[in-house]
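The complex is shown incomplete by one protein chain, all other protein chains being positioned as in the whole.
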Amino acid sequence: MQNLLTTEQLNSLKSEMKKKHRDLLVKRFFSNKLALFGSILMTVIVLLAIISPFFTSFTPYELDPVKRLQPPGAEHFFGTDNYGRDLFSRIVNGARVSLIIGFAVAIITSILGMIIGLYSAYYKKLDGVLMRISDGLMAFPAILLAIAIMASLGPRLENVIIALVIVFTPSVARTVRSAALVVKEQTYVEALRAQGASASRIIWLNIATNVLSPLIVQATFIFADSIIIEAALSFLGAGIPAPDPSWGNLLYDGKTVIFNAWWMTLFPGIAIMLSVFGLNLFGDGLRDLLDPHTTKAKK
Amino acid sequence: MKGYILRRLLSLIPVLFVVAVVVFLLMHITPGDPAAVILGPEASPDEIAELRENLGLNRPVTEQFVSWFGGVLQGDLGNSIFMKQPVLQAFFEHLGPTLSLAIMAQILAIVVAIPLGILAAKFRGSFLDQTFMGISLLGISIPSFLLGLFLILLVGVELKWLPVAGYKPLNDGLWNHIKYLILPAIALGSMQAALIARMTRSSMLDVLNANYIKTARSKGVKESFIVIKHTLRNAFIPILTIIGHTFGTLVAGAAVVETVFNIPGIGQLIINSVERRDFAVIQGSVLLIAVSYVLINLVIDLLYGVIDPRVRLGRK
Partner (left out) sequence: MSDLLLEVKNLKVHFDTENGRVTAVDDVSFSVKQGETVGVVGESGCGKSVTAESILRLLDEKHTNYEGNIFFQEKDILRFRYSELQKLRGNDISMIFQDPMSSLNPVYTVGNQIVEALLLHQNLTKKEAEEKAVDMLRLTGIPLPEKRVNEYPHELSGGMRQRVMIAMALSCKPKLLIADEPTTALDVTIQSQILDLIKDLKDEFNMGTIMITHDLGVVAEVCTKVVVMYLGQVIEEASVESIFSSPLHPYTQGLLKSIPHIEGPRDEKLYVIEGKVPTLNQIPAGCRFAPRCEFATDLCRTEKPQLDSYENDRKVRCWHFKEIQEKGGVMNGNRNESDKVRS
């Protein structure tokens, strides 16, 4: 016990352990086939959304009344819609709308939810007020609240994001709060407080880093839910305004001709399904990975 | 038990108050003048001014809230501008189909999901388990309105087994009533079923590992009895919770599914009101659904006490 480790040695030891831990996580993630499949699915969808406008031969708005409602074929991969527009390029553009909304909502709700959750975990008085508000907001079914907000704000992409942020922030705040409460009770946080560390330092440097795992997992699921709700809103006419290609709009168009043009319902539908499925698989995998409870249960 | 009920009731007051505030604010977050939005671009300034006066929009916001909230407490949710009838009346006229649909979907989900969840837990890791869980994850990934569209494509357009649109009230005969609701109920109930099945499975797994299950086995209790008597009841609280928590989603989902299948329920009422900017109807319907969601979850909380004696004593 004479020669204690120097700080340097300790740090290198620490980083080595961290690396080992990270390697283990990466290994486990890749051994989880479903999660891997989910992330591949998502990568493909994102890539398609980004690069395909460069090689599709049609724009999503190009009307061609002669070629209305053509079934899938060589020229139009997924067929055409009731205005003769190319369904494939509309679906790919719809993917961009969905991904932008899903990503924006996931990021903004995470930030807002983290701030609200952390501060309500730390300050008891604030907690009472904020959590009652979030209870109240969570009493509304997500889609319904989104519809009602959209009814007031008017159909626009930005408004869809605002509505979804209002809908999902309370549940994120709750998740962060409950994770933060656990950390807050731990001895080392008590010790920090006793040392006179400032509240914001404790909150952001010590508690925040420990709530990231559940937050990331939940953000993935919110991404998926946002895609679903945006599609539903647009399908109902309360989301993205009409000529823009969003998956919900495509389904709305498809429904009017469902007995004549199956492809107009099937392909956008599959697009929604695959991206949500991919995100769910990915989220499930992440949760197994980051939450020791569920990994332990698997013997 | 009485103290428990009382405490739960008291805790509802702030939640319901927040619900009311949110619903009230819905109309006031509209960019610009709500009266102008309601009447549309063709309205004359006089008409707009008159509507502003009628809606009380000229008064301070707090005053507006107090009078609106006072009305709500007395059961007055305002009047539909478009339909020229009280919101409450319009709501209850459209409630029947939605309730029928939601209940059918819920029953369908429970009847399918709980046995599947139990089987998956009992045969954990087996092919059966993995298949069920894979399907359930897929089920969670298909939103109900999309599944509805797929069902119309498959059953309505291809197979022509069941009607794909419309609604027949119960007065037209039970089978007629059910026939029109089968596809919507499947569409609506499948995500619910997937959630319940997953919760049943994980909750059953937790309990199956409990020591008292080993005790029961050591007494010579039959395996089927261990699952039904000893495990299910202990596993039921999380299952019940998820059923309660997702009931709101179910009702809201019904609103969307109704549009797919042209069912004249609350969903259509709300969607039509969104198009018509009939704010009072939207506000009233959303308020009623949120309040019923809160009350349903209260009932579920109280049911915990029936299932688990430990809750009865007020311990958590």
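First chain written, first letter: the chains are A and B, and each begins at residue 1.
Keep in mind that, in the parts below, contacts are C-beta pairs under 8 Å (C-beta built on N, C-alpha and C of every residue); 3 or more make two chains touch, one makes a residue touch a chain.
This is a predicted model, so every value here is computed, not measured.
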- Query: Any idea which of B:L101, B:A216 or B:L269 touches the chain not displayed?
  - Reply: B:A216
- Consider the whole complex, including the chain that is not shown, and state which of B:R7, B:H28 or B:R233 touches that chain. B:R233
- Query: Which residue from B:D76, B:D129, B:D206 or B:D308 sits in contact with the chain not drawn here?
  - Reply: B:D308
- Name, in rising order, the residues on chain B that touch the hidden chain in the full complex. 210-212, 214-223, 230, 233-234, 307-310, 313, 315
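Convention: only the chains that are shown with their structure count from here on.
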- Taking each chain's centre as the mean position of its Cα atoms, how many Å separate chain A from chain B? 23
- Task: Can you check the complex and tell me which residues of chain B touch chain A?
- Result: 14-19, 21-23, 26-27, 29-31, 134, 137-138, 140-143, 145-146, 149-150, 152-153, 157, 202, 205-206, 248-249, 251-253, 255-256, 259-260, 270-271, 273-275, 277, 279, 282-283, 286, 289-291, 293-294
- Item | Complex contacts: residues of chain A adjacent to chain B | 34, 132-133, 135-137, 139-145, 147-154, 224, 228, 231-232, 235-238, 251, 254-255, 258-259, 262, 265-266, 269, 272-273, 276-277, 280-281, 284, 297
